[in-house]
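Can you keep this structure in mind? I'll have questions shortly.
Removed from the display is one protein chain of the complex; every other protein chain stays in position.
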Amino acid sequence: MSATFYSSPTLAAWRHAAGADWTRYTNHAFVQGLGDGTLPQASFHYYLIQDYIFLTHFTRAWALAVVKSESLSEMKLAAASVDALINHEMQLHVDICKKVGISEDQLFQAEESVENLAYTRFVMDAGLSGDFLDLMAALAPCIFGYGEIGLTLANSAIPSTPYQQWIDTYSGDEYQGLCTTLGNMIERAALSRIGPEPMASPRWTNLCKRFHMATKLEINFCTMGLRGHE
Amino acid sequence: MSATFYSSPTLAAWRHAAGADWTRYTNHAFVQGLGDGTLPQASFHYYLIQDYIFLTHFTRAWALAVVKSESLSEMKLAAASVDALINHEMQLHVDICKKVGISEDQLFQAEESVENLAYTRFVMDAGLSGDFLDLMAALAPCIFGYGEIGLTLANSAIPSTPYQQWIDTYSGDEYQGLCTTLGNMIERAALSRIGPEPMASPRWTNLCKRFHMATKLEINFCTMGLRGHE
Amino acid sequence: MSATFYSSPTLAAWRHAAGADWTRYTNHAFVQGLGDGTLPQASFHYYLIQDYIFLTHFTRAWALAVVKSESLSEMKLAAASVDALINHEMQLHVDICKKVGISEDQLFQAEESVENLAYTRFVMDAGLSGDFLDLMAALAPCIFGYGEIGLTLANSAIPSTPYQQWIDTYSGDEYQGLCTTLGNMIERAALSRIGPEPMASPRWTNLCKRFHMATKLEINFCTMGLRGHE
Partner (left out) sequence: MSATFYSSPTLAAWRHAAGADWTRYTNHAFVQGLGDGTLPQASFHYYLIQDYIFLTHFTRAWALAVVKSESLSEMKLAAASVDALINHEMQLHVDICKKVGISEDQLFQAEESVENLAYTRFVMDAGLSGDFLDLMAALAPCIFGYGEIGLTLANSAIPSTPYQQWIDTYSGDEYQGLCTTLGNMIERAALSRIGPEPMASPRWTNLCKRFHMATKLEINFCTMGLRGHE
């Protein structure tokens, strides 16, 4: 474990506390299949459809973060994330899906898998029940796990994998820069709520539990992606 | 399909729209195992633990219904449900679990299954995203499905089933009376939001979808109960 | 300032941080008028009607506390408060109002004053934006201020004041005992979120601000009560 993760010691500690489940997620057979190209195309398409639905709820979760912001910089970054998700990251998915004949309205109406639903509604409820930091702990495994996966696959993927575009997206400067910006924000959000020694805070266990549960739900999401189909 | 279900035509229409999934839930192998006594005791214990966690979140969902009430009678009934769940129905579980050596604090801290989490967080988010009626559509399959299951098993269970107490609880006058009271409330809640012809409302499809998804999540919960263990 | 307030050092520190505004609230001319009997009856009736509306939203705020509870004891006490408010404290108001010819449905439909609305919606939003403790900081001035006012008036009121029943309610063992129970709960809620030295927490300033703003909104509510009429 590094002392920081995307510039944030708090994130690093959360990742460490998730133990082997973090590796089960970031090194999932689904992830490996993206890198070595063995993931069936049908599985990837199913994953893309589910990921689109995921992103609509992830946008809602970032919007809830705007609602729960307690500083100007938190509010601005959360608002920028809402906009980036719906106008950029989602558009990427829409474009890819359009190529295989799935319209955006179909995407919005597609049947949501239980693994997908479980994950996003858990995040929303973390926001409803706790404060901004509780919500960040539930959002973090997706944001930063995809960053880590992107970098890993950029180094390890075979040249002929059909999933190079996906790998490029998450390993690229734009996404990696976003991760660092958000890592800094989470570090400041932790500092202003649980102080300079986060692990000494009485909230620490609960925050780790939220991060860990979201990590487990990411594992399930990967398993869903591997299984694929509708 | 009967024209009303627990005094409510709206409930009956929701149940009808859930189609075969309603039967998959109310006639699930887990339910049958309660009636014919073949459900392994270990599965039942696991179910009890998960059901305890479920009830804490179900209490939260009814509390959200208090937040979202728009009439005095809605508020009073929702508040009474909050109290009844946490001080009565939950106590029943606590007492049963205590007999097998599980303390209430252990119950509160038990590891939540994904099937359990998916269901309750979906209900919470239905409340956050919609209005009181949207929340009721997501709450209804549990309330009234257990009522129907209770009555069915009261008629069909073998005399020697070890789960007679569970059957008595849900088929008993107290729970059945509660169902009728809540059925009446939901009917009035529908009338005051989508009018006397609910199926003609543009919201009808979405309301049916919420009820149907909650029904599917009940099926998963039953499957979890059948599988059992930790 | 005493070192504790209703068994809670945290409450005492919040009250202290509210400075002169705490006294402006608990020693408001409206409060004095209850004690020396000079408060016009019409003002008191108007206050009662507004207080009824206040209690419906206060019930909603406690219901939001159930949603946001992170321990079994928090959930049980918040649920009990929901029930106590709607089935007991509100009923007291309903009974008093009935004597002067105002029905419960009229009460529920009465025009809400802006001072009333400002206060309760601020509390609801404290709950939506923050965690359980943020919500408690916004709820506390009402709960414990009325406790303090009750005790003060019990000692200072003239025997012939027509508001003796009101004074008896808030100075009585039942309400005072409730205050101590809730003071203990808030102290534990603070301990489990901001640790044994609450004033050293980075959240301390924000929590004090929530308590202080709710105190100011209580002052406005008293001023509304003094002004009276519709």
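Letters A, B and C name the chains as they come in the text, with residue numbers starting at 1 for each one.
Just so it is clear, a contact is a pair of C-beta atoms (placed from the backbone, for glycine too) under 8 Å apart; a residue touches a chain by one contact, two chains touch by 3 or more.
From a predicted model like this one, the values you see are computed outputs, not experimental measurements.
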From C:Phe108, C:Phe122 or C:Tyr175, the answer for touching the chain not displayed is C:Phe122
Under the stated touch rule, tell me which residues of chain A contact the chain that is not displayed.
56, 59-60, 63-64, 66-67, 69, 71-72, 75-76, 78-80, 82-83, 86-87, 104-105, 108, 124
In the full complex, chain B touches the hidden chain through residues 67-68, 70, 128-131, 134, 191-195, 200-203, 206
Hidden partner interface residues of chain C, rising order:
60, 114-115, 117-118, 121-122, 124-125, 128-129, 213, 216-217, 220
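Assume only the chains that are shown with their structure count from here on.
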Chain with the smallest distance from its CA centroid to the overall CA centroid?
B
Nearest whole angstrom, what separates the Cα centre of chain B from the Cα centre of chain C?
35
Could you state the distance in Å from the CA-based centre of chain A to that of chain C?
42
Could you put a whole-Å number on the gap between the CA centroids of chain A and chain B?
32
Residue list for chain A, restricted to those that touch at least two other chains:
128-129
